[in-house]
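Part of the complex only, each chain left as placed.
For reference, chains read A and B in written order, and residue numbers begin at 1 within each chain.
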Amino acid sequence: MKADTEYLWFNTGKHRDFINITDKVQSLVRRSGITEGFVLVSAMHITAGVYVNDAESGLIADIEEWLERLAPYRPDYRHHATGETNGDAHLKSLLVHHEVTVPITNGRLDLGPWQQVYYAEFDGQRRKRVILKALGE
Amino acid sequence: MKADTEYLWFNTGKHRDFINITDKVQSLVRRSGITEGFVLVSAMHITAGVYVNDAESGLIADIEEWLERLAPYRPDYRHHATGETNGDAHLKSLLVHHEVTVPITNGRLDLGPWQQVYYAEFDGQRRKRVILKALGE
């Protein structure tokens, strides 16, 4: 069995951002030498998400607007009594989920034709991490 | 370590459909000879989902109605500027998530009494795939 781990750091210029990290996940898989297995891609912060979907700018704008509709910014979240103002970012993270597991077949990410791995930042302009961990043989 | 992979193909007659694939996942696990491990069940398209819940037709109708309420069909998604009309199917896929990982114990899916694995088609009437990959010993 083999395992290989990498940490990606982000510090986005914008408060919210959607970053395609598929190539970085593929690079780790190549380096690991794993031909059959899984790679876990997981945000290490509670105000960010990781998801798999299309690399199409219109859709990404739709996703951002939809997340704001279902988990809107509001001044009056109870969480804000701690001094934070990012209650909505926690809810957005729960909604898209903070992790995906991608299958590895023949040494490559076994994704469908339009599937791309995205890091979704909901409370940026600070240093944040994503863990990539590949496991297999 | 052992790994085994299978691809399920779907081409639903309806635009939306919910298909119980638990038996197919169990069949792969049996064939793999894995007694302890995980099986990943992951849609390879970005307008479909995979989830675990109850095989009860009333509930499935509730789920469909609920998804339409939270991620409705609309003509004016920005994604539709590409010529597509399936913006809602992308959002529904994000909402239910496109994958599950099911534990394998003693050579069987280790599911609770009512847990069933479902493929959720949100933009059907075309050929689409799900990957099943079992990993373990």
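Throughout what follows, a residue touches a chain if its C-beta (ideal position, glycine included) is under 8 Å from a C-beta of that chain, and two chains touch if they have at least 3 such contacts.
Computed from a predicted model, the values in this text were never measured in an experiment.
> Since every chain here shares one sequence and 2 of them are in place, how many copies does the full complex have in this file?
If we count every copy in the full complex rather than just the 2 shown, we get 3.
Quick note on the criterion: only the chains that are shown with their structure count from here on.
> Roughly how many whole angstrom separate the Cα centroids of subunit A and subunit B?
For subunit A versus subunit B, the centre distance works out to 20 Å.
> Where on subunit B is subunit A touching in the complex?
Against subunit A, the touching part of subunit B is residues 1, 3, 5, 38, 40, 42-46, 70-71, 77-82, 87, 90-91, 93-95, 97-99, 101, 129, 131, 133, 135.
> Would you pull the subunit A residues touching subunit B in the complex into a rising list?
1, 36-38, 51-54, 56-59, 61-63, 66, 70, 95-97, 100-103, 105, 110-115, 135-137
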